[in-house]
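The complex is shown incomplete by one protein chain, all other protein chains being positioned as in the whole.
Note that the chains take the letters A and B in the order they are written out, and that residue 1 is the start of every chain.
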Amino acid sequence: MTRGTLIYIVQRLGIIVLTLLVVSFLVFVVVHSLPGNAFISQRVHGKSLQLLLHEYGLDQPILIQYWNFLKGAIHGDLGVSLYIRGEEVTPLVLRELSVSCELGGAALIVTIGLGMTFGVLAAMRQNSWVDYLLTSFAVIGYTVPSFVIAALGIMVFANFLGSVTNGTFAYAAVWTGTYGTIGELWLPALSIGLYTSGQITRITRASMLEVINQDYIRTARAKGLKERVVTIRHALRNALVPVISILGTTVVGILVGVLVIENVFGIPGLGKEFVDSILQHDYNVTVGVFTIFALLIGLSNLGVDLLYTLVDPRIRY
Amino acid sequence: MAFAMSGPVLEVKNLSTSFFTDDGEVKAVRDVSFDLAPGETLGIVGESGCGKSVTALSILGLVPRPGRVVEGEILFRGIDLLTIGRDELRQIRGRDIAMIFQDPLSSLNPVHRIGFQVEEAMRAHDKVPRAEVRPRGLDLLQRVHVPDASRRVRNYPHQFSGGMRQRVMIAMGLSNRPEILIADEPTTALDVTVQAQILQLLRDLNRDLGTSIILITHNLGVVAGLCTRVVVMYAGEIVEQGSTEQIFDSPQHPYTWALLRSLPRIDADRHERLRSIEGLPPDLIAPPPGCKFNPRCPFRLERCFSEAPELVRVGDGQAAACWVTMRRAYAEMGAATLTDTRPGSASGVRPPSSAAAGAEAAEGGSRPEPEAGDGG
Partner (left out) sequence: MAATITPLLEYSGGTLAREQVGLWRDGLRRLRRNRLALAAMVYLILLAIVCIVSLFWTPYKPNVVNTCPTYSLPGTPGHPLGCDELGRDTLSRLMVGSQISLAIGLITAAIVMVVGVGVGLLIGYLRGVVDAIFALVINVFYGVPPIMVALVLYVLLGPGVINIIIAIAATTWMDMARLVRGQTLSIREREYVEAARAGGARTRTILLTHIFPNALGPIIVQTTYVVPAAILTAAFFSFLGFGVPAPQADWGGMAQEGFSPLLSGFDPYMLLFPAIALSVTLLAFNFLGDGLRDAFDPRQRR
């Protein structure tokens, strides 16, 4: 870890903080301009409504409200939910974050595992039937919307299997409890992962094909190395750089997938919360979720850029 | 250099390699045969695209797709390298026959340390015991004059200069004490001063370790400095071979003769133009019938357009594939005082008439030629 790298990390963290400020401010303002309020369901009008608004500080000017929010946020307090009395936003968001991370993490494993394996295989057997099969699979993966894949999965594994085996092997599409078991997790993770793994397969394959023709691969063979060693230690290692460069967008893709799939399967994570909070006009929660997403993306981008230095020794900051 | 009388270490017999492309079969190497004696340095010379690199790659089975060896035998210690199993061939690569390449920057893996890459060459085979790999690696780097080797082992290729990288490649190639080292244009990508150092290094290694060297180059000066015997290739075939002295003092094939003439000389008249060889190398998919050099040869005869010459003995240990040979060219065509080297200029022979040329061209897939101008 050189001094240059440390400086770089500090700079990036600074940018992340700036981004968080801007994003949270924009979202704050926009969300508070949305028509309606969180208390409609409670059917309060007139004076009671005014009291409620005052209690939550919603009758103050926007900037003051934002300032209060910031003050709290620095201490980790993101406010209270407007919809559910007494529920604090921070613990709520953190709990749901861990659920989403579980799902996102599983999707990431699927993405990279399937994506890179298929990419390497397709490149090594270029133009064979294996190549065409895997490439087509990848194309379908990143074109077909994730909810379609999820629906197909449910169709096959829940309904069809259920009717055929009388319910024993059916996939349970409804989550029990907060954290899913592997049995419940695999289909949502696959639905998200197939989409992003398609892009990874494409890039890995293209990158491998370029690397395979390089001179140092010829040198490796001339040294008498086994073919598998050549493929992995020499070719793949060099092919990783372009793959890492799209890792950033892949993470964003996974987050989007998490957003959608959680709503499809009713998984109690950040994605579902995001949609719910908008529908319920629970502004504080919406801003909180948005901020967490931005933080996640910023950190993952930084992580990806640092990963570059590990993989390619020519890159140093 | 006295050779041990134990027979050649490598025998290449009638090697033919082609590339099967969408445009047709490119006959990159045709019927090439030569031997390599133990401890000898053999130079393979020719212009770009003449098939010298492909010949070398064929020996080790490294010809890239869509290329393939189509015929021949390559005998190393009596084993035919073209018929043995893949794993056996893999074992021979790097351990018994090593190859180093032209561009050391692209030939070294940029993401691994060079110490690792040198050691990897040894670990891939069983010749060097585990415990000796690291010290041996260090020793090799020192032997090839990489300064501060113990510290630089941990560096990456991009932290070295071109000459240093090529030394690393040589160290890597020699790490298993192979019997044969094939060097494909090892100095072409380097400055002239560094070239000299690398050649000196190769010479020393050949002398000290007894490694036979096949040096592939288009630079005759390099050949003169290092090799004892020379093979000259043109359009995928051997056109002449012999000892370095024979080739330089009395080349018998017009191509060799023209090549030597084209070298700028320090004692030449200041007003003399550089003497290049007119024309371009032939299309290897549809080469001209007869001798492949006939479109560019000043001494061609009628026979050269219809019959391809075979290698015949023209001296003690020297052979050339030519119907004319320079001996006759000097005697009958005034080659000694020739200034106009355009095709057919000395012999006055033009290609067969346009009609016939048109028919030939149609066969060969090329375009009909315009009427020839004065042939000289």
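To be clear about the criterion, a residue touches a chain if its C-beta (ideal position, glycine included) is under 8 Å from a C-beta of that chain, and two chains touch if they have at least 3 such contacts.
Source: prediction; values computed, not measured.
Which of B:P64, B:G221 or B:G279 touches the hidden chain is settled by the complete complex: it is B:G279. Looking at chain A, the residues touching the absent chain are 15-16, 18-20, 22-23, 27, 30-31, 33-35, 139-140, 143-145, 147-148, 151-152, 154-155, 158-159, 162-163, 173, 252, 255-256, 259-260, 263-264, 274-275, 278-279, 286, 290, 293-294, 297-298, 301.
Quick note on the criterion: only the chains that are shown with their structure count from here on.
Taking each chain's centre as the mean of its C-alpha atoms, chain A lies 56 Å from chain B.
Every residue of chain B that touches chain A in the complex is listed here, in rising order: 60, 62, 64, 90-95, 98-99, 101, 103, 106-112, 120-121, 124-125, 156, 158, 169, 172. Interface residues of chain A facing chain B in the complex, by the touch rule stated above, are 213-216, 218-226, 229, 233-234, 237-238, 311-314.
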